[in-house]
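Right after this comes chain A.
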Amino acid sequence: MPVDFFLVIAALLFTIGSVGVLIRRNAIVMLMCVELMLNAVNLTFVAFAQEGQRMTGHVFAFFVMTVAAAEAAVGLAIVIALFRRRRTTDVDNASLMRW
Partner candidate 1 sequence: MDGGLLWILVESSVKIALFFGVMLTTVAYMTLVERRVSAWIQDRRGPNRVGPFGLLQPMADGLKFLFKEAITPQHAHRAVYLLAPVIIFVPSMVTFSVIPFGPSIEAFGRVIPLQIAVVDNGVLIILAFASMGVYGVALAGWSSNNKYSLMGGLRSSAQLISYELAMGVAIVGVLMSAGSLRLTDIVAHQAAHGWNILWQLPGFLIFMTAAFAETNRLPFDLPEAETELVAGYHTEYSGMRFSMFYMAEYANMITAAALAATLYLGGYHVPGLAALGLSEKLAAAIQVLAFALKMGLFLFIYVWVRWTLPRFRYDQLMNLGWKVLLPAGLLHIVWVAFVVLMGWA
Partner candidate 2 sequence: MNLLTGLILVVVLFALLRVFRPANPLLTAILPGLVAVGLLAAYHQDLLRLEFWAGAVGFVAILSALLIVMHPNPMVSVLFLILNLFCIALFYLMLRAEVLAALQVIVYAGAIMVLFVFVIMLLNLPAEEGLGAGGGIQRWAAVLLGSGFAALLVFVLRHRLGRPYFEPGSFVQEFGSARDLGMLLFGRYLFAFEAASVLLVAAMVGAVILAKRRLQ
């Protein structure tokens, strides 16, 4: 199973995630696109681990998953706090660093 295939898929997923962060205005969908990017990176790690027959890639992917969980929790808490103040999840609404 050629590893190149997984690298190409991961590259495409990463690009779709980054374009999603740029295009969408809803904070929750932006967080989801960030998760998509993190998953693409995980896939790259695991693909290279399979090619070099080292488990280091798996360990890195494990830690990326942990950090992604922590980041999703805190990010969503911030979105909830923001929503309580402004009744919207539109990030363009929160562009001024006031109030």
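Selection rule: all candidates are chains of the complex that A comes from, given by their letters.
By definition in this document, contacts are C-beta pairs under 8 Å (C-beta built on N, C-alpha and C of every residue); 3 or more make two chains touch, one makes a residue touch a chain; residues count from 1.
Note that the coordinates shown come from a computational prediction; the quantities given were computed from them, not determined experimentally.
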**Item:** Given options 1 or 2, the chain of this complex that touches chain A
**Value:** 2
**Request:** Can you check the complex and tell me which residues of chain A touch candidate 2?
**Result:** 1-9, 11-20, 22-26, 28-29, 31-33, 35-36, 39, 42-43, 46-56, 58-59, 61-63, 65-74, 76-81, 83-84, 89-90
